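A single protein chain has been omitted from the complex, and every remaining protein chain is retained in its original position.
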Amino acid sequence: MNKLKSINKRSWLSSPYIVWIIGFTVIPMIVIFRYALTNPDGGFTFSQITAILDPVHLRALVFSLEIAVGSTLVCILLSYPLVLAMRRLNLGKQGFALFILILPMWMNFILRVLAWQMILSKNGILNFVLKGLGLEPLAIANTGTAIMIGMVYDYLPYMVLPIFNAVAEIDEDIIEAAKDLGAGGLTIFRKIILPLSIPGLLSGIVMVFVPSMTSFVVSDILGGGKLQLVGNIIEQEFTKNMNWNLGSGLSVSLMIFVLISMAFTMKHDVEGKGSAIW
Amino acid sequence: MVERIKDWISRFYLGLIILFLYAPIAVLIVLSFNSSRSRVVWGGFTLNWYSRLFSNRQIGEALSTTLIVALLSALIATVIGVLGALGIHAMREKNYQLVMVFTNIPMVNADIVTGIALMLWFVHFIPLGFGSVLLAHITFNIPYVILSVMPKIRQMNVSLYEAARDLGAGPVYGFFKVLLPQLAGGIVSGFFMAFTMSMDDFVITYFTKGPGVNTLSTMIYGEIRKGIKPEMYALSTLIFAFVFVILLAANYLPQRKKKTVKERR
Partner (left out) sequence: MIMKKRVVGVVLLLALCMGICTTGCSGAQEKKGSLTVFNYGEYLDPAVLDMFFEETGIEVKYEEALTPEEMYTKYKAGAIEYDLLCSTDYMLEKLIKEGELQEIDIDSMENAENIGDKYWEFSEAFDPDNQYTVPYFWGTVGILYDKTKVNDPVDSWGVLFDGSYSGEIIMQNSMRDTLSVALKALGFSLNTNDENEIRQAYELLEKQKADVQAYLVDEARDEVVAGNAALALVYSGEAYLGKEYNPDLEYVVPKEGSQVWLDSWGVTKNCKNLEMAMQFLDFLCREDIAQMNFEYIYYSTPNDAVIEALSEEERADETLVPTENATENCEVCVQQEPEVVELENELWKELKAE
């Protein structure tokens, strides 16, 4: 690990990226901070940032957290069996299977969410099928479950791809050797596949958890507007209430909150760095 | 026997996931043949929307803008992102963490916040239009590239690169012939994630675009109120069918060659 760093003085490779970050992430952030730290009359205040502690906002934050954690967990639980199943396919088919996973994402997002609404609604396709099978219809529309389904649907590929990339890299010989030494399927998964896929898993968690904390379209359409996530409130402050200060303030506190949880993951990440290299 | 059951189970599971992923797509395809303008009423079978699609200039322009922006932004984001990831990985722990925090920021911000912030910033130096949309898309694409390349970099086998250098390969040659191929999986998936993000975005695009510039997403978003035009379903179906056919072709054509290689081995 350290050898790699000392041999390659290659951090300069990131200079275009650093320039980009400064130009298009840091500077726009300053704009947002300026709004977040002032009240509509222009006076300095911390109240926009602390507004997240307002019971209404806090409740939305907790609900967003539940939905985001839930969606991330479901994505992880769905991804591992999927990746293992894909691993069983021969090499040519693996690439094909990957594209099959991405392909639906190329249909427009709003169209897909609207399609889900048609599937889940009271007289929708799912209940039609259930009725045909003689089963009780489900009342999923306009609930937290519907929002979760929408999120999992939308973000699943972002979890599968990095995990698959990590797992695909594992040498078949290692697994064979473990088998020869008497390791069962579960042990192989726990001792080899899981640890080796950690870097991919972490990327996946970031790419699923973070966007699902701020999304609002899925909850608006599939949640029937009865449930609000932090993303909905921020969106509303900007577009409906024209209160950019409060919107920015909430956004900044959400950002701090998410970055702290990311820093927590990062800590594990650093440990993961060691274990991933064995 | 056990292996065969396992194979069967894993195929069944794959099937379930595919059903989950393609159920809404199937709905969209069915809607493209619906003669009623409403998405919730079945008015009979028609191919009308397909013929109207081809005479609709606005949709054509939006499609070309969408594809060009998605391609360019994904390509540029991939180049900057891959180089960035390689560089960041070589940084000292502290800098590494700092840059990664900033990498996450475009994802942490709600789209509307990013969109408005970028608009207020762009106003100072670039007219809102195609260029500003492209810049914005590159900005929110890069994190996805970095996050999908990073795990690969961690797994990278550096001794291969060292060996190549020892055997006389220059740094550039070594980079393209030894380092890059090891990262290929991550680069490809990063590119596709970026491409997809770009195709789907509407909020950021809306705030950074100028008059006359439309992507399919902003167009569709504008149509929700009056009801999505069925031409859009037809277009989605065509794009889907088009890519799917290419995939099938690409999958089955080289497949045979591979088999023969295997047999020979």
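Labels A and B are assigned to the chains in the order they are written; within every chain, residues are numbered from 1.
Following the convention adopted for this analysis, a contact is a pair of C-beta atoms (placed from the backbone, for glycine too) under 8 Å apart; a residue touches a chain by one contact, two chains touch by 3 or more.
Keep in mind that what you see is a predicted model, and the values were worked out from it rather than measured.
Trainee: Looking at A:G23, A:G185 or A:G225, which residue reaches the missing chain?
Mentor: Among A:G23, A:G185 or A:G225, only A:G225 touches the chain that is not shown.
Trainee: For the chain left out of this view, which of A:I32, A:A60 or A:L101 touches it?
Mentor: Of all options in A:I32, A:A60 or A:L101, contact with the hidden chain holds for A:A60.
Trainee: Tell me which residue among A:N142, A:S197 or A:S215 touches the hidden chain in the full complex.
Mentor: The missing chain is touched by A:N142.
Trainee: Would you write out the residues of chain A that touch the absent chain, in ascending order?
Mentor: Counting over the whole complex, chain A touches the hidden chain at residues 55-57, 59-60, 92, 95-96, 98-99, 114, 117-118, 121-124, 141-142, 220-221, 224-228, 232-233, 236, 238-243.
Trainee: For chain B, which positions touch the chain that isn't shown here?
Mentor: 36-41, 57-58, 60-61, 63-64, 67-68, 70-71, 116, 119-120, 122-123, 127-128, 181, 184-185, 188, 191, 206-207, 210-212, 214, 218, 221-227, 242-243, 246-247, 250-251, 254-255, 258
The definition used in the following text is that only the chains that are shown with their structure count from here on.
Trainee: For chain A and chain B, what's the span in angstrom between their mean Cα positions?
Mentor: 15
Trainee: Going by the contact rule at the top, pick out the chain B residues touching chain A in the complex.
Mentor: The contact residues of chain B facing chain A are 6-7, 9-11, 13-14, 17-18, 20-25, 27-28, 31, 39-40, 80-81, 83-88, 90-91, 93, 95, 97, 99-114, 116-118, 120-121, 135-136, 138-139, 142, 144, 146-148, 150-152, 154-155, 158, 162, 185-186, 189, 192-193, 196, 199-200, 202, 216-217, 220-221, 224, 228, 232-233, 236, 239-240, 243-244, 247, 251, 254-255, 258.
Trainee: So in the complex, which bits of chain A are touching chain B?
Mentor: Listed in rising order, the residues are 3-5, 7-18, 20-21, 24-29, 31-32, 78, 81-82, 84-86, 88, 91-93, 95-112, 114-116, 118-119, 125, 153, 156-158, 161-162, 164-166, 168-169, 196, 199-200, 202-203, 206-207, 210-211, 213-214, 216, 231, 234-235, 238-239, 244, 247-248, 251, 254-255, 258-259, 262-263, 266, 270, 273, 276-277.
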